[in-house]
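Every protein chain but one is kept in place in this view of the complex.
Chain nomenclature is as follows: A and B, assigned in order of appearance, with residue numbering initiated at 1 for each chain independently.
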Amino acid sequence: MISALVNPLRFMAFSRWAAPALGALAAALIVVGIALGAAAPPDYQQGETVRIMFVHVPAAWTAMFAYAALGSASFVFLVFRVALADAAARAAAPLGAGFTLMALITGSLWGRPMWGAWWVWDARLTSVLVLFLLFVGYLALRAAIEEEQRAARAGAILALVGLVNLPVIKFSVDWWNTLHQGESIFRAGGPTIAAVYLWPLFVMGAGFLAAFGALWLVRIRAEVWRRRAAGLALQAAADA
Amino acid sequence: MITALTGRDLAVKRGERLLFEGLDFDVRAGGAVVVTGPNGAGKTSLIRAVAGLIAPVQGRIGFHGPAGPIEPDEARRAGCHLIGHQDGLKGARAAREELLFWTRWTGGGAASAHRAAVLLGLERILPLEVRLLSAGQRRRLALARLIAAPRSLWLLDEPFVSLDGAARATLQEILRRHLEEGGMVFAASHEPLPVAAQILELGR
Partner (left out) sequence: MSAAGTLLARELRLVFARGGGPLLALGFFACVAAVLPLAVGPAPGKLALVAQGAAWTALALSMLLGLDRLFEPDLDDGALDLLALGPLPLAFVGAIKCLAQWLVNGAPLALAAPIVEVALGGPPRAAPMMLAAGALGSLAFAFVGGTGAALVVAARRGGLLIAVIVIPLIVPPVIFGGVAIDAYASGQPWAPALALLGAYALAAVALSPLAMGAACRNALG
């Protein structure tokens, strides 16, 4: 398993079947999650809009997971100099940015009927916004550095700095929010939530994670191919 | 104090391009190596690799003192001078400020900085801002570090560039004395060194 994640040849053999398998799992879980979510009764407070949570919360979870994946891959790249780990980091970042964007948009859609505003500085939305900015910073830094190895290392250092900062950011935003906003808001995943909502939430969460995993593997494969192609082009130019 | 420098099976890449591989060299106290080769053969990269600024993709660079091997980072921090293409001088600062700073940073003092300035004929330009100096004067100011702070291994990338005849002679004399005192020189240069030097040819 470990060597499958370090050795490009083994990885390509492993991901060849793992990516479609995860994709199929994701599709099945999301279909079941949507069915469960549609079957759940409307919330006595939120009405039908509670169903937006079944997309919003899993997207936010997956975005957090994507940053953890980006940070861990960066750590492996910096410490063990595994080229494949950099490909993994590079592949994870745009996906993470996509999931954070999905969480932001669905959060905003949910906020309009609930709070009467498209955007409210709620703790979860604010954390997700900062997470989005972290992804944007990572992508911008990598894009700004021309030489690939240099961009890879600078990106990895930034991802690690962000990973260390992320719990502090989460804590500070939650703390700031409780100080400024007395009323309690819908706490997804909290103990107060009814079981009818928990099941679709978890199934959708697992589905989103599987979807992230599948897309991640596909993107890593694409990155490995891109590097091979670039290497071959360089070789051809040298031979010519 | 570094008394020997060794390179074993070195390979260095820039970007995706392999510059050289399987390179070996040995320099002992009082010895010199001159790296030659066409443009793009990796002369500067080799010098920067010895200085620890570039990590070789393969092989190792070893530093040895009188008491055995020295940890490379430690050896570089205490025993290496580098004269590169860029001289590391700030245009807005006075030549004296820059000379004193780099002298202190590499372990010398005000007295030795003054001695170096005299030897290289820099006394008159010391009060001037670096941006007002000619290329040759800047080069001499950079070279003054070599004598201002005693360090045994000199890594020189084209040290004779932009020097006039008199300054060339002075630098040759400085190099000769450094080697006589048991120092080492590892240089990339089109100009022959004034001393018996091992030639390391890249890019064949």
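Structural remarks
Throughout what follows, contacts are C-beta pairs under 8 Å (C-beta built on N, C-alpha and C of every residue); 3 or more make two chains touch, one makes a residue touch a chain.
What you see is a predicted model, and the numbers here were worked out from it, not measured in a lab.
Screening B:Val34, B:Ile61, B:Cys80 or B:Leu156 against the full complex identifies B:Cys80 as the residue touching the chain left out. For the chain missing from the display, the contacting residue among A:Ala68, A:Ala151 or A:Val218 is A:Ala151, taking the whole complex into account. Only one residue from A:Val32, A:Ala68 or A:Val136 touches the chain missing from this view: A:Val136.
As for the chain not pictured, it touches chain B at residues 48, 51-55, 73, 76-78, 80-82, 84-90, 92-93, 97, 101-102, 104-107.
In the full complex, chain A makes contact with the omitted chain through residues 78, 130, 133-134, 136-137, 140-141, 144-145, 147, 150-151, 153-154, 157-158, 160-162, 164-165, 168-169, 171-173, 175-176, 179.
Throughout what follows, only the chains that are shown with their structure count from here on.
Across the interface of their complex, chain A is touched by residues 15-17 of chain B. Chain A makes touch with chain B in their complex at residues 147-149, 230-231, 234.
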